[in-house]
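Shown here: the complex without one of its protein chains, the others still in place.
Up next, chain A:
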C-alpha cells in the first residue's frame, strides 16, 4: 500500500505546473481571465499562470502569503481593494501606454480598471410581473415577496449601490423593499438563482454582465438600467511591488488594456474601461451615475443596511 501511494505521489509531482512567468490572481469571470492569459501567451510568448477565485478568496490568499508573495498581477472585482493596497504601499506605480483613453476616475497610482460592471435590476421576463423601470418600483405591491438582493457584505457592487443610496438620502427605497418582503440572499449568484427559476421576480442590485450573459444563454432574464441612476463597479488590475517579474507583469497589463484585451473584456459583457472601444451595450458614458460623495464609512454603511434588513 505504501509503495502504491508513493507511486501516486510521484505521479502528482510530475503533473505539477511548470514555474510560471507571470502569475495572475484574478476574480471571475473565469472565461475572461482564461482568454486573456491565452491571448497574452500567444502574443508575447510569455506564459501566464492563473489562480481564479472570488475577490474575497484572492484577497485571503494574498494576505496569508504576504510574508512570501507568489502573485505578480492581481485582478479584483472591487475598487476598494486597490485603494487599500495602495495605502499599504503594496502596489507598483505603472501607467500603461494603453491606458491613455481610460477616464481618470478609472485609474489611480498603481491600479487601472480592467473593465467595469454596472448595477441593474435583473428581471425575469416570464415572472408575470410588470417590467420595472426604477429601483423604487420593486417596493410596489406587484413585487411583494418577489425581490432578492445580494448582501452588501458579500457583494462589492451592492455595497457601492447601498453607499450611494445613503449618500443621496434614498434609504427609504431600501426600507420600502424590506417592508415589501425582499430577502437578502448571499452573494450575486445566490441572489440571481431564485430569479432564474422563477421563485422570485427580480434582483435589486443585480450585476449587468452576469445578467446579460445569462440572457445570452437563453435564460428569460433582462438587465434593466434604472431611470434614477445607478453605480458602476470598476475592476482594478494591479501589479504587486513584491513581483519578481515586473517587466513581464507590465506587459500583461499592457495586453489587457490593448484593443484585443479590451475586446475580450467586452466579450463577457463587461464594459471596457477604454472609451475608444465600441461595443453593443450601454457604456459608462451612456449611464446616469449616482454620486457616492458624502457616504458614511464602510462599517456604518453595513450597520445602516443591517438596521433596515434585520
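By definition in this document, contacts are C-beta pairs under 8 Å (C-beta built on N, C-alpha and C of every residue); 3 or more make two chains touch, one makes a residue touch a chain; residues count from 1.
To be clear about the criterion, contacts and distances are computed from a predicted model.
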item: Options "Iron ABC transporter permease", "SWIM zinc finger family protein", "NADH-quinone oxidoreductase subunit F" or "Phosphate-specific transport system accessory protein PhoU": UniProt name of the undisplayed chain; value: "Iron ABC transporter permease"
item: Candidate in contact with the missing chain, chosen from A:80, A:229 or A:282; value: A:80
item: Selected residue (touches chain absent from view) among A:46, A:167 or A:183; value: A:183
item: Touch with the omitted chain, as defined above, among A:35, A:98, A:124 or A:258; value: A:124
item: Contacting the left-out chain in the complete assembly, out of A:153, A:170, A:295 or A:308; value: A:153
item: Contact set of chain A toward the excluded chain (per top definition); value: 1-2, 4-5, 8-9, 11-13, 15-17, 20, 23, 28-31, 49-57, 59-61, 63-68, 70, 76, 78, 80-81, 84, 124, 126, 151, 153-154, 156, 183-186, 189-190, 192-194, 196-199, 210, 213-214, 217-221, 298, 310
